[in-house]
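Let me give you the structure first, and then I'll get to my questions.
Every protein chain except one is present and positioned as in the full complex.
Chain nomenclature is as follows: A and B, assigned in order of appearance, with residue numbering initiated at 1 for each chain independently.
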Amino acid sequence: MSATPRDVVPVRMVVNGSPVGGSAPARKLLVDFLREDLGLTGTHAGCEQGVCGACTVLIDGQPARSCITLAAQLDGNEVTTVEALSADGELTPMQEAFKQAHALQCGFCTPGFIMTLAGVDPNDYPDDTSIRELLSGNLCRCTGYEHIVAAVRAAWGRTTSQ
Amino acid sequence: MDFLEHQRKLFARPGSGLGDRRPRLEDDRLLTGAGRYVADVSLPGAVSVAFLRSQLAHARVRGIDTEAARALDGVIGVFTAEDLEGVSPVPDFPDPGLARPVGAFPLGRDRVRYVGAPLAAVVAVDRYIAEDAVELIYPDLEPLPTVASMDAALEPDAPVLYDGWPDNLVVDVPADGDSDDAFQRLRTVSGSYRMQRQGAAPMECRGTIANYEDDRLTVWTSTQFPHIARTMLHYVLGIPERDIRVVAPDVGGGFGQKSQVYAEDYVVAWLARHLKRPVRWIEDRYENLVGSVQAREVRIDLEAAVHENGEIEAVRGRIFQDLGSAESFPNGFNPAFVAVGSLTGQYRIQRQHIHVTAVATNKTPAGAYRGFGIPEGCFAMERIVDRIARELDIDPLELRRRITIRPDEVPYTAPSGAEIDSGSHLASLDHVIERGKAALEAIRAEEHPPELRFGLGVATYVEGVAPTYFGTTGHWTAQDACDIRFDPDGGVTVAVGVSAYGQSLRTMVATVTALELGVPIDHVRVVMGDTDSAPYGLGSWGSRSTIVASGAIHRAAGELKDKAARIAAAMLEAAPEDIEFVDGRLHVAGTPDPSVSWGDVAERALIRTHLLPDDVEPGLEIRATYDPPGIEHVPREDGRMNACPTYTNASHAVIVRVDLGTGDVSLVRYIVAHDCGRVLNPNIVDGQIQGGVAQGIGGTLFEEFPYDDGGQPLATSFMDYLIPTSSEVPPMEIEHFESPAPGLPWGAKGAGEAGIIGPAPAIAAGVEDALAEFGIAEITATPITPRVVLEAVRAARGAAVTA
Partner (left out) sequence: MKPPPFAYARAESTADVLELLAADEDAKVLAGGQSLVPMLNFRFARPSTLVDVTYVEALQSLERDKGHLSIGATVPQLVAERSPLVGSDCPLIAQALGHVGHVQIRSRGTVGGSLAHADPAAELPAVALALDATLVVLGQSGERTIPAGEFFQGPYMTALDDTELLVAARFPVLDATRTAFVEYSRRSGDFAEGAVAAALTFDGQTVSRARLAATGVGSGPLRLTAAEDRLTGKPLTEDAVEAAAGEVALEGQAYDAGARAYKTALLRALVARSLRQVMR
C-alpha cells in the first residue's frame, strides 16, 4: 500500500510555478526545503515555533507557516514564495507601498508580511483594526507597525486611517 | 567649534532632499527576498554546529561523555572546552578595582552558571543530525546551590558564583559625596522601583559562519560591530587581525544584543580553522531566548529632597542590577552607570548621589539592549516625580513643567556631569501635554462600556548619544572613520566603520556623502560591515552612527574638495579658492560656464596625472577619522563625567485604556515630541521612534524573562516571551522639534534608542490616572500585567475603605 512509513519521502510540489520533484527526510521542514534544497532564501526562519510569521509562504494561495509544515505533507500543492512576486523585476504595488511608507527596516520579517498580504482578500479587512489583527500573525521588531499599516492602507487604496 | 552655519547651508540647499520623506536605498533587495542574511550565506561543503547547553543553572562540570554522539552517522566531531587548543579566556578589560574579572571561557570548563551556557559543540553534516547528536552527549554535572535572583545574590550567606570571591558583587561603587544638608532641610520623598528582565529579541537570531582558506579566517556573523568582533577573535583565538576578515552581511535587527561577542562566535571560528572547512551555526529561537544577552533587570531605590513647590534639590539612592552570570563581552554592568548618568533627565536638579551595585546570579548574562540604562533610570525618576506630585498635591504635568529646564538655562550641566548642549525640553513637554489632554478629552467624550477607564500618562527624558565606549568596554573609546575614494569615472565609494542592522545607514551615508561632496547620490556606493574594505570603526550602538559617520565624512569631503579645487583651478585657469561645487560640477564662482565635472577631475588625478599641477600629488581618495567632541572617557575626581558629545530630548504622552473586568491595559494613542536635532529624513527617524516605542510597550506590558527558584528560565519560546503584535501597538503621532547640536557638522543627534525610553513611565502614569477614582493604585514595577492591574485596584479600594 502507499501508506508505508518511510524515513525519506518523495516530495512533490509546484514552487513559484515550476514543478519540483525529489525526496527529503520525512522530518524536513518546508522552510528548510525551500531554503536549502531550492535555494529560495527569501523565506526566513525566525522562530521555528510557528509564532513569528517570518516564514510565511502561500500554500495553494493561502498564507501558511513553512516552519511548522513538513515538506512531506505536500503533494502537488502550489507553493509561492516572495521570490515569485517580483519575478519580472518590478515591485508589486504592496512592495512599492512598503518602500514608499518606510514599512521595513532590517527587512528580515518583511517577506513574511508581504506573503500574508498576498494571500488575503482586502475586503475581509475593511478597517485599520482588522488590518492590524490580520498582521498580528507576523511579528516585526523594528517598525512598531505604524508604517506597515500605512503601507497596506495605501496599497489597498484607502486614503485615511479608519 | 560651531557648525551651525555649515548646517544651515546644507539644509537650505535647493534639491538637497534633506527633511523630505524619501524612500531608502536598501529596500528593493529586502522586499524581494534578495537580502543576504547570515543564514543565507551558502558555502560548498559547509557543516553545521549545534551546542549542548547546560540544563542546570549552577553546576560543577565533572566530565562530558561524548562517545555516543561521536559515533552517530553524519557527525564530524564533538568538541568540549579541553579540545579548544590555543583558546584564551575572554579578556576582562575594565579596571579590576571597578569590576571583578570573570575570565569567561567559550565552553563550560569547571563550572556552568546559567541554563543555556554552552558545554560542547557538535559538528555534523546538517543541523538536524547535529541536534540528534547533542542528545547523545552525557555531561556529568554536580549541581551547586543556585542564586536565582538579585535579592538572593545579596543575602549574606548566598552561594558564591566565582571561586575566591567573598560575595556576588561584580561592581559596587558607593556614591560620591552627599546632600545630607538638603535632606535634613527639606521634605524627603522616596520610592523603590523595579524593572524586569527583558531582551532585544531581534527577528533574526544570531549566527556565525566561518571558513578557513588560504591561511586566512573569514567570519560572517550577525553583528553590530565587525571590527570589534575581529579584535576579540584575535585576543581569544590568538590569530593576527590581518589574518581575520569579519563580514556583517544583512543583519536582521540587533538592538544591542548583537553588539556583544559570544562564546559561539569564538568556537565556530576555531572549528573552521581546526577542521579546515566551512562551519555554520545559526542560532535558533530557543538559544536566542536563553543564550543571548538579556537586560533591564534593576531595582532603583530613590530619595528626593523636595521643596514645597515641587522643585527637587537633590536625589540620592542606590541602583542594583542583576547581571546574570556576568560572562558576557562587553560586560553587562554599564547600563547601571548610564541609568545614573541620565537619571535626572531634563529636570533642574542640582545634586545626585547614587550607589551602583551589580550582582552575579545564575541566569543568562546581561548585556546591551536599546536604551542601555536610560529606560531604567527614567522609569525611576518619572515615577518618583509622580509620587512627589501626589504628596504635594500638585498636578503631575504642571510639576514636570515647573522643574523642566527652560530655554535660557541651556546649555545645562546635569548633576551627573552631562553637558546638555541644546534641546526643546519645555516646548516638547508642552506639546505632548496639550495633545494628550485633547486626546483624552475626546476619548472620554465617546460612549464606552462601563468597565473601561481611560488615563493620560506623560514622561520626558534626555538621552546622551554617540557616547564613549570606554565605560562599557573598558577598552575602546569613541572614534570612527571613513574612506572616500573616487574612481576615474567620477564615481565615489565611501567605506565607513559603522555597521547596519536595519537603521537605514546605507541611505544615510550615501546622502551625507553626496551632499558634502556635491555629487549625485546615485554616483555614491556605500561599503560597510566588512573589515577588509571598511576602515577600523566601532560599529553601531549608542545612537552614534549618524553622528560619527557624518563627522568623518565631513572631514574627508573637506580635504577632497580642497584637492579637487586645486586640480580644477588648473584646468579652469583660476585660483583654487574661487572654485565652487554645484550639482556635481566645479566652476569658478559666479561663472557657471566653463565647468568641469568630478569625473574630469578624477580622471586627471588618477589617469592623466602628467597634467596635474606640480604641487598636486596623484590620487583622489582619503581616510578621515572622527572623535566626537567634548567627551570624557572616565569620571573626574568628583565622580562627574560628560560621556557624550550631544543630548537628544523627547516627551511622550499615552492614552491608556484599562479594562476593570480583565485587567487589560491597552493603548489608544501614543504621542511623541522628539528632538534629535537636524532630521535628514523624517521617514527614517519616525521609524526609529515607532519601533522603539513598540519595544518599550512590550517591555512595559508583555515581555519578561522570569526564572524559577532553581534558576530555570520560564520564557524559552515566543509562546512565552510576548513581543507585541500590530494589535497591541497603538497609532502614533510624532512631532519633530529640531534643536541642532551646535558642535556637530550635521547637527543631527542620533535617533536609534530614544523611542524605547518613554513608554514604561508614561504607561505607568496613564494606568494610575485611569484608576485614580479608586484611590492610589500605585505602579512601581514593570511589567504591568492584567493581574497587577486588578491587584492594584483591589489594594487601592481596600486602602480607600480603611482610610
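In this section, a contact is a pair of C-beta atoms (placed from the backbone, for glycine too) under 8 Å apart; a residue touches a chain by one contact, two chains touch by 3 or more.
Note that the structure is predicted; figures quoted are calculated from it, not measured.
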Chains in view touching the one left out: A, B
Among A:C67, A:A84, A:A97 or A:I114, the residue in touch with the chain that has been omitted: A:C67
Among B:Y212, B:F454, B:F702 or B:F774, residue touching the chain not depicted: B:F702
Omitted-chain contact residue, chosen from B:D172, B:D532, B:E580 or B:D664: B:D664
Residue numbers in chain B that touch the chain omitted from display: 127-128, 131-132, 135, 284-286, 451, 660-664, 702, 717, 719, 722, 724-728, 786-787, 790-791
Missing-partner contacts on chain A, residue numbers: 1-7, 9, 25-27, 29, 32, 47-50, 53, 56, 59, 62-65, 67-70, 72-73, 75, 116, 120, 132-134, 136-137
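Definition applied: only the chains that are shown with their structure count from here on.
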Length of the line joining the C-alpha centres of chain A and chain B, rounded to whole Å: 30
Chain A-facing residues of chain B, complex: 21, 23-24, 26-37, 39-40, 42, 128, 200-205, 250-253, 255, 284-285, 501-504, 683-684, 686-687, 689-695, 717-719, 723, 725-727, 729, 731-732, 755
In the complex with chain B, residue positions of chain A that touch it: 25, 27-28, 35, 39-49, 51-52, 54, 81-83, 85-86, 91, 95, 98-102, 104-111, 114, 128-129, 131-133, 135-149, 161
